[in-house]
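In this view, the complex is presented without one of its protein chains, the others remaining in place.
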Amino acid sequence: MSSETDGRAGDGKFGEYGGQYVPEVLMPALEELTDAYERYVLGNEDGFMDELRERLRDFGGRPTPLGRADQLSARYDREVYLKREDLLHSGAHKLNNALGQVLLAKYMGKERIVAETGAGQHGTATAMAAAHLDMPCEIYMGRKDINRQRPNVFRMRLNGATVTPVTVGRGTLKEAISETMRDWATTVENTHYVIGSVVGPHPFPSMVREFHAVISREARRQFAEQVGGLPDAVIACAGGGSNTMGTFEAFLDDEDVDLYAVEAGGSGLGVDDDAGVAPNSASLSTGTEGVLHGARTKVLQDPDGQIVESHSVSAGLDYAGVGPQLAHLVDEERVHAVNVDDDAALEGFHRLSNTEGVIPALETAHAFGYLEEYHQELGERVVINVSGRGDKDLETAIEETPNHDVPNAPDMDVFEGTGGM
Amino acid sequence: MSSETDGRAGDGKFGEYGGQYVPEVLMPALEELTDAYERYVLGNEDGFMDELRERLRDFGGRPTPLGRADQLSARYDREVYLKREDLLHSGAHKLNNALGQVLLAKYMGKERIVAETGAGQHGTATAMAAAHLDMPCEIYMGRKDINRQRPNVFRMRLNGATVTPVTVGRGTLKEAISETMRDWATTVENTHYVIGSVVGPHPFPSMVREFHAVISREARRQFAEQVGGLPDAVIACAGGGSNTMGTFEAFLDDEDVDLYAVEAGGSGLGVDDDAGVAPNSASLSTGTEGVLHGARTKVLQDPDGQIVESHSVSAGLDYAGVGPQLAHLVDEERVHAVNVDDDAALEGFHRLSNTEGVIPALETAHAFGYLEEYHQELGERVVINVSGRGDKDLETAIEETPNHDVPNAPDMDVFEGTGGM
Amino acid sequence: MGVEGAFGSEPAFVPYLAAGDPSVEASKAYVEALDRGGADVIELGLPFSEPIAEGPTIQGAVARALRAGMTPRRYLGFVRDVDTEAPLVCMTYYNLIYQFRDETERGGPDAFVHAAADAGVEGFVVPDLPVEEAGPMRRACDDAGVDLVSIVAPTTGDGRLRRLLEISSGYVYVQARLGVTGARDDVSGRTAETLARLQQYEAALPKAVGFGIRTGDHAERIVRAGADGVIVGSALVDVVADGHEAGDPVPDVADRLADLADELKTGAVRGRDPGPAEPERN
Partner (left out) sequence: MGVEGAFGSEPAFVPYLAAGDPSVEASKAYVEALDRGGADVIELGLPFSEPIAEGPTIQGAVARALRAGMTPRRYLGFVRDVDTEAPLVCMTYYNLIYQFRDETERGGPDAFVHAAADAGVEGFVVPDLPVEEAGPMRRACDDAGVDLVSIVAPTTGDGRLRRLLEISSGYVYVQARLGVTGARDDVSGRTAETLARLQQYEAALPKAVGFGIRTGDHAERIVRAGADGVIVGSALVDVVADGHEAGDPVPDVADRLADLADELKTGAVRGRDPGPAEPERN
């Protein structure tokens, strides 16, 4: 990829996307962060990357395995391999970035961490990284997301983080990001904002991608060693896009490897302009160019440019924007932007759980919903990133399954009386 | 260790402990299993151990890391290292054994798996292994444990297992084991009983230890590579003892390494003979010799020999017996049997969560409670096995913390209204 | 007369009840009713907290007996007090035997077997004590001149079977099917198969078959298939449990037990009848 594409040139542009659309008060912090990113992360100054790699191994549990899914392979008459980010400490890929940024904040001399969270996975990962590195930490989370991802709320609090509910709007990730930016605008001098995906102003999209690139670097090597050669297709679910960018990065130059970013189709595509709501979170597939949270990218908006509320059964994909580099890679046709709806996601959730013994996050489940529906269009050897585990989603899955068309769900009656879970 | 001590002689005796005290109907199955254990596990026949090692890596996520706990090291003025079995797939060390036994059942041509579970971790691990290897699976679980470990109940069901509540007695692990033995007595010809700890009749104590020995084999090598030499002390929590036996095995011959098995002291030591209840699960520290669930070992019993109900805030330690080899090692003074009470366990739970960013299982938390109380008696370099993660215990921890004396707990008011978690 | 002697020319009826279920007094009346109803040997359960070989019915009996305060020591008193002609076999689990201490603080199998023999017990069945672990118990029984009955299961292969038949005394407890105790509505195909297998062994000991026998009809078919006796537990315990639940007077329940005992004994005897076998039902 050219430097323009990968954003390493330092201007933070991916074609027309990217940039730094933030209040002036934050601009000096972005300059400082860009400098720190280039020196510590890209330049390994003071052995930053060495320490990070060691902590990712000893605290995070890297490398995560790549394993063959025997049952799915038989079902789809393909070789299906699972990259197991669900086994990363905290239960999702998010820790790669959270640990990287909290450590970077420490190297930068910051004294406090703020972060937004949707599914709670980024918040949990950040809270864990902050506890591990002894940094005070505050997490903003939408009220609706707090209600649907309670186990993660408790985990953050147990890790010593303050969880601050965000009540404006629909109370999901979009509002949480806006609110965290407001905190940061107030505290920017001693505080680092650990953004949770490849979104936001430069250098976040590049830096977050860089922290997650370890996923695909490992997977590519593991595939070569365990299977031989390269996979034909690599699939990952996409909300903001950190999971896809991390899972795709090392394969970007391998032009024979098809890359699929699976978005949340929710209950239907398109935008209801009158209600100001999209019943989906498919900004790559159906969004239009706009400026959100500091970057120019694809967003879900009405014709005036008002950002609409997105929807997905999975809190972690429930976002109206997407990372600028991912948007660019889709425009360039290097990445296929696809999506499946809530039903398919729940079906994927149950299928992986009861045929492979891996309970995926509802976010991750979208990738398996896609595999089920479209495996015939894929090549012989498929790698899917299991971006997170589903422990946080048990309640939601049990509640939502009967409301959806999920032919492979187990008998849900045995889950009755789960209100008190 | 002599072959008598480690039970590899095949007679299943550890000093006076061990043996096979089961109904005749099961004896042929134990003979068959002993034979399979010796051939496949000890002899690697048909490459069984090679396949197991590969699946433990690719499905289970082995090796699990050994990482330095910076905050605890500073607090105790010692080098404290965490062996991270909480990062194993399923969230606890239990998968080592569950995957081993389900795979063995497959090699033996069995068609169905039964297992008991206390904390639900062994049941979850077994259900996941069974799904992974495409084996039907039924899990027996005490009614009380079902209520206090609901996330694990849901996980088992999502993995396709049948979870059968056991309502006799107090409805904990002891009753679940008895009930599983009854199932096995009925179905023994096509069914394998995956027992969840180093308990039960020979060859289970030896076989389960062997499957978990990977923990200490890795930890010993990792310590030598990352730190150098051997630790001075190794600490693990003990219920049935699979965690301790797995964590100690490779260190047994290293006589300078002190080994600590931390039992659940519950709300107090001793047995209330009249009520037939022990307010603890400290069978090693306070139990007497007896025969329970197929083995002669240390058990919590009244003077007549009736097994009493044990108690612990952690379901996974809540058991009135203990593995025969562990009992023997304590008699031989190779292993120190120690215990801490519920308060100390909850304190350990919160300390690890908010100072290291690792939320431990309540079982595991006992080891950290011990570290807090007795670190001054330990050597310079301490390894503790984090046997499992605490996601399954969030509800219990939040409910129980205010009922106990836990000076380091976070402000529990923010957890209010958790009834509906 | 001894246990083995109770298997006479007629097929034997061997009922089981848990001592102390649902109370010491009622239990005594029930055991005596079985005796009255024709019991040849009585298996008298000494309740243990973890009855791993029992199904729900006998688990219930054990739990009631424990709640009523039955202990090993009280059990010995019970044996002393109960008035039966049939010899009593103590059915229990090994831990209670292992833990037993007599007045001299002598402990374990030796102490228990002697104390039980003193009280009048003439034999033992210990379901969780397989032949491999039975040495100390066997020696104690020999020493005290009482029997130790082995259980043979459908899974028991030829090698084990031979060893079991060698070590057993009094009779051999033939477990008619897989699983745990519990009355069934049929005589399983497995029962016939197990009995057929046993026919090949010309063991000197009587073979009593248990697990699942509920009616005189069952008993008849079991005996016809070659058994020297039938062991019946859960079906009798059901009568005790139902009576207890309904709050029926003890003498009424005892009469019902005697009636069922009579049916079972009569069925067993019919099984030895050389006349034409009844046609198999369903």
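Read from first to last, the chains carry the letters A, B and C; within each, the first residue is number 1.
By definition in this document, contacts are C-beta pairs under 8 Å (C-beta built on N, C-alpha and C of every residue); 3 or more make two chains touch, one makes a residue touch a chain.
Every value quoted in this text rests on a predicted model; they were computed, and no experiment measured them.
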| item | value |
| --- | --- |
| Shown chains that the omitted chain touches within the full complex | A |
| Candidate in contact with the missing chain, chosen from A:25, A:74, A:224 or A:275 | A:25 |
| Candidate in contact with the missing chain, chosen from A:149, A:301 or A:364 | A:301 |
| Touching residues (missing chain, whole complex) on chain A | 19-29, 168-169, 174, 178, 181-182, 185-189, 276, 289-294, 296, 299, 301, 303-308 |
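Note that only the chains that are shown with their structure count from here on.
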| item | value |
| --- | --- |
| Chains touching both chain B and chain C | none |
| Leading chain pair when contacts are tallied as C-beta pairs | A-B |
| Chain whose Cα mean lies nearest the overall Cα mean | B |
| Label of the chain whose CA centroid is most distant from the centroid of chain C | A |
| Distance from the mean Cα position of chain C to that of chain A, given in whole angstrom | 65 |
